[in-house]
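Shown here: the complex without one of its protein chains, the others still in place.
Going by the order they are written in, the chains are A, B and C; count residues from 1 in each one.
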Amino acid sequence: MQAYVMRSIGETDVIEKDEPEAGPNDAIVRPTKGLVCTSDVHTVGGAIGEREDITLGHEAVGVVESVGSEIEQFEPGDRVAVGAITPDWGSPAAQDGHPSQSNEALGGWKFANVKDGVFAEFFHVNEADANMAHIPSGVSDEAAVYVTDMMSTGFGAAERADIPIGGTVAVFAQGPVGLMATKGAALRGAGQVIAVESVPKRQELAEFYGADEVVDYTEVETVDAIMDLTDGEGVDAAIEALGSNATFKQCIEVTKPGGVISNVGYHGEGEFVDIPRDAWGVGMAEKDIVTSLCPGGRLRLRRLLRLLDEGKVDPTRMTTHRFDFEDIDEAFQLMDTKEEGIIKPLIDFS
Amino acid sequence: MQAYVMRSIGETDVIEKDEPEAGPNDAIVRPTKGLVCTSDVHTVGGAIGEREDITLGHEAVGVVESVGSEIEQFEPGDRVAVGAITPDWGSPAAQDGHPSQSNEALGGWKFANVKDGVFAEFFHVNEADANMAHIPSGVSDEAAVYVTDMMSTGFGAAERADIPIGGTVAVFAQGPVGLMATKGAALRGAGQVIAVESVPKRQELAEFYGADEVVDYTEVETVDAIMDLTDGEGVDAAIEALGSNATFKQCIEVTKPGGVISNVGYHGEGEFVDIPRDAWGVGMAEKDIVTSLCPGGRLRLRRLLRLLDEGKVDPTRMTTHRFDFEDIDEAFQLMDTKEEGIIKPLIDFS
Amino acid sequence: MQAYVMRSIGETDVIEKDEPEAGPNDAIVRPTKGLVCTSDVHTVGGAIGEREDITLGHEAVGVVESVGSEIEQFEPGDRVAVGAITPDWGSPAAQDGHPSQSNEALGGWKFANVKDGVFAEFFHVNEADANMAHIPSGVSDEAAVYVTDMMSTGFGAAERADIPIGGTVAVFAQGPVGLMATKGAALRGAGQVIAVESVPKRQELAEFYGADEVVDYTEVETVDAIMDLTDGEGVDAAIEALGSNATFKQCIEVTKPGGVISNVGYHGEGEFVDIPRDAWGVGMAEKDIVTSLCPGGRLRLRRLLRLLDEGKVDPTRMTTHRFDFEDIDEAFQLMDTKEEGIIKPLIDFS
Partner (left out) sequence: MQAYVMRSIGETDVIEKDEPEAGPNDAIVRPTKGLVCTSDVHTVGGAIGEREDITLGHEAVGVVESVGSEIEQFEPGDRVAVGAITPDWGSPAAQDGHPSQSNEALGGWKFANVKDGVFAEFFHVNEADANMAHIPSGVSDEAAVYVTDMMSTGFGAAERADIPIGGTVAVFAQGPVGLMATKGAALRGAGQVIAVESVPKRQELAEFYGADEVVDYTEVETVDAIMDLTDGEGVDAAIEALGSNATFKQCIEVTKPGGVISNVGYHGEGEFVDIPRDAWGVGMAEKDIVTSLCPGGRLRLRRLLRLLDEGKVDPTRMTTHRFDFEDIDEAFQLMDTKEEGIIKPLIDFS
């Protein structure tokens, strides 16, 4: 079969691979729609180290091709969404409420990390009963593919932020994860959602997804602006959706004592992530710092699909570009340069 | 001053009373708008026992008339919302996270219970810095008065129900508290909100406030209908907003194992509230039963007022009738008979 | 192989059965030590309905005989503890934090319920990687077998009771689960643990396991006694470890507003479990009622085994009788009549 792979750091190609086979607990899925993630591009760039001919991609929906002997919930022909994170549900970490960390840090992240990803004619799903969900008939593949990562990750950041009804939230950076964090904050009943973003298209989408205020850091001093918007009190919760030391620091500065900093950004550089000591109350201001990695699992996927089915979220507004699978390399190039106002490029496998 | 009082069980009147005075931590407020609560009518009927000439009412907004020596946040002339529940914030129960239970069960409920209520020319607020909030200029008195009880109580029921994003919720009875529980469930990001109600006007409001489905118990068997709507699984959370054994029982029946029953209904009759043993999994199905009494406090009030100020909730759709203070007895009569499709009668003190 | 079975309601026997075989995710274990549970006796009595030739028993440790193709953590010859509850870890309920409810209410309870139990020469363990744990070399089989149910269940009740450091707890009934709930309360740092019990031997064990006070309900009025012991305030948490309407009612009466009633007793009779309406604050006193079913899983088992390995708990004081497997029927008889001060009879399979 054809697979879009990372041949080595910096090099991608479409190559021929053997079709995957399902062990007892697994399924093989033929993707219909996929989305390219910025982290895919980082992977090609070497962010997680060298890989040889690993198939790329972790966001996809498709049709079940075959299932293992122990699979009870799915059969060939089923239309399914597959979590970007596919935990080992029996692992101690999963039993402890942290499935995304199964067996090791970030251990639930398998696609295009420790095994082949989804950008191929077929892909393999471990613990398929637990890691896939049926797509309701009223939900399109294009919408459904957003539950696999973007919605789960962004909403998860908002959930971990423990936002009270009527509370105040600042979301730093409005890429697709940040936009879904903004939507997640709105879904939790926040009273005021402040989006930090400078790109007009993203500002506009932030408002579409529920931002009450947009702070453009190229025009105002971000921390001052947020403190002003909150009558000098700071926010109940700040969500870091960029993965930079600068915004992480601002998150701590704008969060009120007793508030929560929810980090969902991938911090890709530097030896340390810096907590500003004074703003952190010298370690005693009860500004908790929490992190999360895209919650996976059938239950989670079904809950997110329900939101789509009931028309409560429209993630497809983030689809800025569309490519056939044969042109996937163009999507990666664009995602790398972030040109043309790209947010999410959709890959069509049909 | 004029006060609308319960002279004794079953008897109300407007009488002349001395104006209240503020102790060091108190404030005196002149009400501008109030709402009659079904519990006021129950009080007159004897639900909490005999009272003599106690001023009725606990839902009001108004203008600060005077403040005690220790008050720092308010001054005469300020436009304020006052919580229906006015806890003693230094009490052990409040320190334990249960301010509504300060000093005794339901101890935060003082108005028209252990001291004069708000249906008078002036009323007294204990721990005023902690129990009032300024009303934003963009929020009307009529909207603001809903934060004092209905929104706080109904939303509180939804918050205690611990609804996951995309989860399923059933709300039993769509009186004003139930309607606000429905809205609260929607605000928490529920994927499917099922409202149980038979009165057309209330069904319509339930949909306005976020119900995805309405179950009319006069037309279908409620439990079966909810199980069908949830593919036989039951809901993640059920909210009891009526206070009857029948609906409480149904709440436990429709909640999935591991789910939450959030009771906010006042159970006014019978020696026992009945948990159906089998549906409760013989005491081992992890169907938790939680209860709450209207969260009060400045922080809470401000968060709810923020939702009004940002236009995220419009509670005034529940105002079905309007009365001048001098006609308040009519409002009570109507609230008692529940005629004319009454939901909430607004009292105008101007 | 020989198996001790329930032939039908009220009838037990040792019969010959085929040895179980391991599917891909399973293991076959040869038990070395087991414990008879009161629920085993109830099962024989018909509590969960008719069964035909089902092997009894759910508390056992042993040696791995064989493993399925997907098993990574264990190999034949390993000395293991097996949870009485063996959840399906990929099920939605488990993903939701309720593994004991996997797939249906109490669905994690499989041994001697929906499949053969452990009182045989060999028994079958589903999802063995997730549902067994190695026994540390310093821990005896006799001690280890207590982690499979009694410690996990009793401690779990204490954990769900959400006891604050220095808080007050009442534990109703000091059978083996109640004793372990008492120990669990002590382990959570309770300031005052009140055990309700009338049998001298159990009172003595309650004190051994951490009770600060013992209330003998045959000598004093239980509720009054507990209120006196807590200066009239009631306890932060009450644990129901009997499964009777009478003690459940008392639990609610002695719990302070804002406190927790943690039910771990199996309620075997009656249509309803009764909540006393007034003591429950008419449904608004924030007295939460939570329930649980023995937490299972490798992580849980390992944590409990660690307590044994470090000498922090000695459950073997509850072993009042010992029987060889061939005499297991005597153990059941004694457990039924509760004669001879029996608490737990140990079964030796060697």
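Please note the rule applied: contacts are C-beta pairs under 8 Å (C-beta built on N, C-alpha and C of every residue); 3 or more make two chains touch, one makes a residue touch a chain.
All values derive from a computational prediction rather than experimental measurement.
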Touch partners, limited to displayed chains, of the chain removed from view: A, B, C
Option touching the unshown chain, where A:Q101, A:Q174 or A:T319 are the choices: A:Q101
Contact partner of the left-out chain, one of B:E70, B:D228, B:D278 or B:D324: B:E70
Touch with the omitted chain, as defined above, among B:A105, B:A130 or B:L229: B:A130
Touching residue (missing chain; options A:G90, A:G191, A:G265 or A:P315): A:G265
Touch criterion as defined above, residue of A:S69, A:S140 or A:T291 at the omitted chain: A:T291
Residues of chain A in contact with the chain not shown: 93, 96-98, 100-101, 104-107, 164, 240, 243, 256-258, 263-277, 280-293
Where the unshown chain meets chain C, residue by residue: 155, 158-159, 164-168, 184, 187-189, 191-192, 212, 300, 302-307, 309-310, 312
Residue numbers in chain B that touch the chain omitted from display: 23-25, 69-70, 89-92, 94-97, 99, 127, 129-131, 297-300, 302
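Operating definition for what follows: only the chains that are shown with their structure count from here on.
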CA centroid of chain B to CA centroid of chain C, Å: 40
Chain C: positions in contact with at least two other chains: 96-97
